[in-house]
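Below are the structure tokens for one structure; questions will follow.
Complex shown without one protein chain; remaining protein chains in place.
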Amino acid sequence: MRFQFSLIAIGLEVTMIILFGVFVEYETDQITGTQSLSTHVNGSLDLYPLFQDIHVMIFAGFGFVMTFLKKYGFSSVGINLLIAALGLQWGTLVQGYLYSNGEKTRVGIRNMINADFSAATVLISFGAVLGKTSPVQMLIMTIIEIAVFAGNEYAVGARLLASDVGASMTIHAFGAYFGLAVAGVLYRPTLRKRHPNEESVYHSDIFAMIGTLFLWIFWPSFNSALADPGVNQHRAMVNTYFSLAACVVSVFAFSSLLEPGNRLNMPLFTTKLRIHDTCGVHNLHGLPGVIGGLASILAIAVGETDRHSMDRQAAALFTSIATAIGGGLITGLILRIPVWGQPADQDCYDDAVYWKVPQRTEHDYHFQEYGGHSHQEIEI
Amino acid sequence: MRFQFSLIAIGLEVTMIILFGVFVEYETDQITGTQSLSTHVNGSLDLYPLFQDIHVMIFAGFGFVMTFLKKYGFSSVGINLLIAALGLQWGTLVQGYLYSNGEKTRVGIRNMINADFSAATVLISFGAVLGKTSPVQMLIMTIIEIAVFAGNEYAVGARLLASDVGASMTIHAFGAYFGLAVAGVLYRPTLRKRHPNEESVYHSDIFAMIGTLFLWIFWPSFNSALADPGVNQHRAMVNTYFSLAACVVSVFAFSSLLEPGNRLNMPLFTTKLRIHDTCGVHNLHGLPGVIGGLASILAIAVGETDRHSMDRQAAALFTSIATAIGGGLITGLILRIPVWGQPADQDCYDDAVYWKVPQRTEHDYHFQEYGGHSHQEIEI
Partner (left out) sequence: MRFQFSLIAIGLEVTMIILFGVFVEYETDQITGTQSLSTHVNGSLDLYPLFQDIHVMIFAGFGFVMTFLKKYGFSSVGINLLIAALGLQWGTLVQGYLYSNGEKTRVGIRNMINADFSAATVLISFGAVLGKTSPVQMLIMTIIEIAVFAGNEYAVGARLLASDVGASMTIHAFGAYFGLAVAGVLYRPTLRKRHPNEESVYHSDIFAMIGTLFLWIFWPSFNSALADPGVNQHRAMVNTYFSLAACVVSVFAFSSLLEPGNRLNMPLFTTKLRIHDTCGVHNLHGLPGVIGGLASILAIAVGETDRHSMDRQAAALFTSIATAIGGGLITGLILRIPVWGQPADQDCYDDAVYWKVPQRTEHDYHFQEYGGHSHQEIEI
């Protein structure tokens, strides 16, 4: 098993490169000689600033929002990077295949945004199993989840013709319930009790705030990038901007109301992350995604829009959740096979299992737990 | 008083939502059927990348630049987020009302930039009272200051027809003098002496550098976003870019010259932040804003531009400072009413008053002060 991770990662990357060579071409390939771009491709370049905003969310936002655990910063950022880098390649291939009608996939900025979205779905699920799984398990989950995600997204968007611009159902609800199903299958009663590593320190919470803020700041781009250009895109930007602001004030108010002593809790996301399934993705993405789906049905019911049908929206919501749970359960069973290097209970939430961490800095993040040991070093 | 913060915050947010429902519509609402946008709205979408740059400044830049205090990182980022989220909603409403001629406010990207600017003004003032005020006090200050700010901005821009593209007078000078006036009224002699919490540690200074850099990096967008498109916007970008670079070299040179032992001081902003009024907003925003205003008068005097009048520029500068000081004094008197939960002297600059901070990590940020206590924990 010694080289398992390396061999699987290399095997997957070689496969990706071969599949790209065979099935992918530039969307600019049909343009020759003139150097000028078709309208389609120009529109694609207009999306580039929105793409970069989303790219920050995927790599800096998701990566840092999970650094709140005191000993798991390297893994949060590092495995986030690994999942996203593999996921965006695989997402490009699978989504390209589904929408290509047998032709080659023609990639451009729009595909890059969709690829980042594929990765986002897995990163949401990653939150549910954070600290309790190995890098190999995450590679496997990435491959399976993105295949199922792309299938569901294709069914909802291209078959049911349902509307899901903010991706409430296909990304947020899907990613959350997929991850929760995996976490359910991998459930370990011993981790139910508070694990000594499963907590934050002051500085790790501030690192997590960097991620939180970048997710928050660029959310309008996430919600609008693939909306129809013009009025719809404009509306998605404006709505997200003001809704997020209203949410912040409300969350502060209710957080203070519910907290003993009326104190505030580190805002918004990071707090909730500390409930058991590691990251509370149910509250963060699952419920909001379902609410988004229900709201889309309600909007039709009250006549806000006549472009979509209630039946199809309901079917899309049901399909997304059912596919996510089904896919997650199967993935969980595969990950449970005891050959993937899943960390032992006492090694959970600890970078040192998979990473080389700086020496002699124990006190840096868990001084109290190992006070004597640290003291011993002082004597030397 | 137990639920004071929650009730006030909920009340304000409900008010915002109602006012938005009654007085605000999308600027795209008049466009129907065709899905194509008018030139005006298209120009609005071109501003989107500049908006996102400014959005990073408001939430990550201002938020992190104030994390230098060793025990006040949650509050700096969190209350910054709260002020900005409330402020941008209220700013949209007030500025919209002033410029709407009795019609509904039509919101788009340009309004979002202006709303972020409203929030920026309060955040500058926040720097002057950082660590010495409660979240409730900041909610009240946000509401009053933005109303006064919007009135002054309207007087300067729409009545005096003065030029203030970089917002030297209406944001920087206004925000600084408003905050200083509030801080003056709330003055507590006991805080004059160095408070044990009013200092940084090595890591908190590095967190503050994240904020400093993001403010610095995106300043060209801040200064150019609302300039007339074309030559003027181009010039604002180029000027800000090179001016900031020249400032950095100069600040390093003079910082080293003035510091005992010729050592450098953590550059630029963070250093100055440690003088008493907590954040030295006078040096940071007040004086530069006044200098900007005077420069605009000088530019007319030497014939650099003939589009504006010296008289009006001078009136704009005077009006901005007078309104800020007047508004700040009144706000300070209101905040001084002893019912808003202002922290006691010994609780100043400490997250623990308003936030749930991670347990058992005292040593993380103030090990020396509570060495014995920390040691005691080790024994357990």
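Going in written order, the chains are labelled A and B, and every chain counts its residues from 1.
By our rule, contacts are C-beta pairs under 8 Å (C-beta built on N, C-alpha and C of every residue); 3 or more make two chains touch, one makes a residue touch a chain.
Every value quoted in this text rests on a predicted model; they were computed, and no experiment measured them.
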Residue, one of B:Leu161, B:Ala245, B:Leu298 or B:Leu333, that touches the chain absent here: B:Ala245
In chain B, positions touching the absent partner: 49-50, 53, 199-203, 205-206, 209-210, 213-214, 216-218, 220-221, 228, 230-235, 237-238, 241-242, 244-250, 252-254, 256-257, 259, 262-267, 367-368, 371-372, 375
Residues of chain A (touch criterion as defined above) contacting the omitted chain: 2-3, 5-7, 9-10, 12-13, 16-17, 20, 26-28, 31, 35-37, 41, 44-45, 48-49, 52, 55-56, 59-60, 63-64, 67, 73-74, 77-78, 81-82, 84-86, 88-89, 92, 107-109, 112, 135, 203, 207, 210, 353-361, 363-365, 374, 377-379
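In the analysis below, only the chains that are shown with their structure count from here on.
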Cα-centroid distance, chain A relative to chain B, in whole angstrom: 32
